[in-house]
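Just one protein chain is left out here, and the rest sit where they should.
Naming follows writing order (A, B and C), and every chain is counted from residue 1.
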Amino acid sequence: MTNTQVTHVQIDNYGPWTVTPEPRREVDLQTLQSRLYADLAQLFGNRDGYLFFSRFDNMVAVTNGLDRNDHARIQESVGNRYPVSMSLSVATADTPADALGTATERLQQAGSAQDEGRREVLKTDILPPEDRTPTDVQLAHFDVDDATGKYTDQLNEFDTFIQIEQGYATLMKYMRLAHDSLSFFVGGDNIIAVCSALDREDYRDAIDHVQESVGVELKVGVGRGRDAATAGMDAKHALEACRETGQPVTFADRS
Amino acid sequence: MTNTQVTHVQIDNYGPWTVTPEPRREVDLQTLQSRLYADLAQLFGNRDGYLFFSRFDNMVAVTNGLDRNDHARIQESVGNRYPVSMSLSVATADTPADALGTATERLQQAGSAQDEGRREVLKTDILPPEDRTPTDVQLAHFDVDDATGKYTDQLNEFDTFIQIEQGYATLMKYMRLAHDSLSFFVGGDNIIAVCSALDREDYRDAIDHVQESVGVELKVGVGRGRDAATAGMDAKHALEACRETGQPVTFADRS
Amino acid sequence: MTNTQVTHVQIDNYGPWTVTPEPRREVDLQTLQSRLYADLAQLFGNRDGYLFFSRFDNMVAVTNGLDRNDHARIQESVGNRYPVSMSLSVATADTPADALGTATERLQQAGSAQDEGRREVLKTDILPPEDRTPTDVQLAHFDVDDATGKYTDQLNEFDTFIQIEQGYATLMKYMRLAHDSLSFFVGGDNIIAVCSALDREDYRDAIDHVQESVGVELKVGVGRGRDAATAGMDAKHALEACRETGQPVTFADRS
Partner (left out) sequence: MTNTQVTHVQIDNYGPWTVTPEPRREVDLQTLQSRLYADLAQLFGNRDGYLFFSRFDNMVAVTNGLDRNDHARIQESVGNRYPVSMSLSVATADTPADALGTATERLQQAGSAQDEGRREVLKTDILPPEDRTPTDVQLAHFDVDDATGKYTDQLNEFDTFIQIEQGYATLMKYMRLAHDSLSFFVGGDNIIAVCSALDREDYRDAIDHVQESVGVELKVGVGRGRDAATAGMDAKHALEACRETGQPVTFADRS
């Protein structure tokens, strides 16, 4: 069993802000979004959490080990430095999908994402410290087998991107539906999935599904830990082992 | 006809760097990538270009109006501020896909993306100033119809994201294959496509294709200009007009 | 008595790097320096430390509560994201000046600031957790009395700056020589001093000295705490009290 604490980050009333009083320059919006993501990645990451950019105006973090106070401080720091504010909702469950489901639901109850009056909501259902275990979080780090040799050095960059994107779109949907897991593209040919307690067969199954659906070959390293940083680093090392052994699925030793 | 100047940005030997001597913390890689993107977005954007993050280690820019010297300076600025360097290849063609095809090809000829010795390549086939016209660039700004009402305020954030992602994966592939156009997700429920000379029917066709394939309803504003900034801002205004009139496709007046 | 843990941050071999192979653009150096400072301010600040930019290539932090591991991680994060590396040396003493003296000395023993071979030194003489008390750190937040009314709205900006700068240069030297305290300009008309155990008379004395030497009138709020963040926030509130009461020196209640 996993016990994943998930935080739903939502910029308050962002859509309307981007076009009020008239559309803002795209370059500034892109800069704002990516810097906010970078700052939040550091703010969560320095507390051993992982943040994923997903849609940028809505982001998802794995936050085992962060308490209400940590979340309040992150929210305050963004409020002090950005022209927009953000709401945070935290929930914990056996599967990442369930945790996020609860987190989003509580945020929706507080008002619409485009409700002018709903600002800096902070809902925190924190995993109690005494319930935390060294295997609460399972992270899987996927990449595309020999992406540079097969795609980057062969196709034009957009056609390479199409391959990576079709692989990601297929995996992220399948992992959600079949395994209650949340998969995020993190750049290059890399995808990190926040998983429920999956075994070797589950990962093989997902890799096969992507291969059969869109012809993209993935391999995956899996790590498990008390928090995202530990599980994620173990997953990276396991993925390196895949590269060395040619095995498509590798679990880190302590997973 | 369009005449799009496209720049392929590629971080040199990035994959190996991320795992040498051992895997670097994901939070730092994410911060590095998103800040590099933000900086480049500003560096291109301040010269009226548009940059898209695509895979982060490989990015695509529309750079009509930027010359070799501008590209050299951007390359130098990144070299002065980041632990990684990047190569740039610029080409121009009637369609964005052809332009990128040439740009990537020239980069590939200079060496592999993971060639240790290939650093700071600068290939620039610049559109001559005397050939530039006020309609060289066509940009289309798509968004999902009522995404907040249908998805963000209803589903859990990942299930919303699945909808947006399936819509994007379908559109980006179709626009490439059917229309030689390059479509990029830019956050929220927004997609910006760099297009060849498409007409109203072409856009309707693309929107219909996405609707039929994955059930996601898009609308689009289209702008045209001498450079990406002009075309992009016109596209945004046209998309606002869609919101007001309910029309799924709107061309900016001067498009 | 205070017990201040001080960290000396030094960019390795920075001077030579800025002119090799030839001088780098000043705009890029300024961007690099100020972003590195901002990142480090966050990295230390998220652990309740305070960082001061001082000379940018050498910075000083108050780090009560941060252990060797925290420092190692901060050093690693910078190494992952910047083209330069940095060395860190941590020491603790009754006075901030003594602590910094020891920290710098240990760094110097490891090699010159411009020694090519000296990289990422990490010397950590950490205040043991069991020795920490709620009054270890004393911070004083000075500002110039009515700077906006007297200077900013009256003089040209450089002449205002001269006033602030002469005030700062006088205070920082005096506080060091008379009180073993380290004072840093933090923008606007604000100076934060990391102090040994000073009393009301000491602060009056320093304020008088500046007034008599260069005619700049200061006021000061003083806070004390287990770490820099607590002491610093208390000092800010005390300075607000100065504004309300007209008293030039205010100690926070728990100081």
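We adopt the following convention: contacts are C-beta pairs under 8 Å (C-beta built on N, C-alpha and C of every residue); 3 or more make two chains touch, one makes a residue touch a chain.
Since we're looking at a predicted model, the values are computed, not measured.
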Visible chains in contact with the missing one: A, B, C
Residue among C:Gln33, C:Ser77, C:Ser196 or C:Thr250 that touches the chain left out of view: C:Gln33
Hidden partner chain, touching residue among C:Ala97, C:Val220 or C:Val249: C:Ala97
Contact footprint on subunit A, counting only the chain that is left out: 24-25, 27-29, 31-32, 35, 76-77, 79-83
Missing-partner contacts on subunit C, residue numbers: 8, 10, 14-15, 18-19, 22-23, 25-31, 33-35, 37-38, 41-42, 44-46, 50-51, 53-58, 60, 97, 100-101, 103-105, 108, 112-114, 148, 152-162, 164-166, 168-169, 172-173, 176, 182, 186-189, 192, 229, 232-233, 236-237, 240
On subunit B, residues whose C-beta touches the chain left out of the figure: 39, 42-43, 46-47, 73
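As a convention for this text, only the chains that are shown with their structure count from here on.
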Distance between chain centroids, defined by C-alpha means - subunit A, subunit B (Å): 22
Whole-Å gap between the CA centroids of subunit B and subunit C: 43
Where subunit B touches two or more other chains at once, by residue number: 25, 27-29, 31, 35
